[in-house]
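Note that one protein chain is taken out, while the other chains of the complex remain in position.
Coming up: chain A.
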Amino acid sequence: MPFSESQIEAFSSINDGSAFWKKGPKALDDIVTWQRIIRLDAVRMNAEWVPYSPSQANVSDEETSKVARKAGLSDDEHLETCRRYHAARLVSILEAYALYDPDTGYCQGMSDLLSPFVALMDDDHQAFWCFVSFMRTARHNFRLDEVGIRRQLNGTSDIIRVADPELYDHLVKIKAEDCTFVYRMVVVLFRRELTFEQTICLWEVIWADSTAMRTGKGVGEAQKKKKAPPTNDLLLYTIAAAVCRRRKFIMENCKGMDELLRECNAMAGTLDVWQMLDDARELVSRVHGRRPETPT
């Protein structure tokens, strides 16, 4: 594994050295399963990142073979060199993450989330720690008890209910008000629907809002300027906005969850991220305006 001893020590100190082993023999079964899926997913990662990472796009065959060997990668011979290199780095970091956070381990979708970090950072340790930080919120979506993902789906449903009651009534009628049709958007934060560059833009705006919420900066200013306040749920507002923008088509044509799901998955490649964010802000204003104040 391409991690230095100091980094391995860092995992141990943070995790008390036992989070993984506390799980007993099952831990080993889990890691074998995760390893297998991580490898499968890593070699299937798309090459969209390549133009944004010239240094990694031009990585040598020699360096790639070294990294791929260290990661124990096989079944990757058909890939071009830079993609092999990317896949090997994904494997190393995802395996390290699975050990670091054994309650989450590995779940499909996490390779999509990690890929931009790996592409933009040449150092594995840097990409790893950024990913850890990112996963502090994203990991809830992968909780086995489904509490995290349900909260997000319900949150999206609530926003649509308040912002567009007519569309919501239609969703109820076709038994889709639980919003499972936006599952993919929630789990990989629009990574599948947007291009690489659009995804990065969206994620940064979402992080900026979370930072504003955490520090309190910009909240008062938004109030003064009568602009939409920052929110921790910007992703959900953005998803709701993408759905609401297709309200006409959905209400006229989608007569079941299947058609709705098809419509949502077909959004890939058709979205304008800035338009979507404008729409999302508009929804934030609308929902905050309509929703009764919750007592604090």
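Observations on the structure shown:
Criterion: a residue touches a chain if its C-beta (ideal position, glycine included) is under 8 Å from a C-beta of that chain, and two chains touch if they have at least 3 such contacts; residues count from 1.
The working rule: contacts and distances are computed from a predicted model.
Per UniProt, the protein behind the absent chain is "Rab family GTPase"; the candidates were "Large ribosomal subunit protein eL14 domain-containing protein", "Chloride channel protein", "Rab family GTPase" or "Ubiquitin-related modifier 1". In the complete complex, the hidden chain is touched by one of A:49, A:128 or A:183, namely A:183. Among A:109, A:155 or A:230, the one in contact with the hidden chain is A:109. Of the residues in chain A, those that touch the hidden partner chain are 36-37, 40-41, 44-46, 107-109, 111-112, 142, 144, 146, 149-150, 173, 180, 183-184, 187-188, 192, 255-256, 258, 261-262, 265-266.
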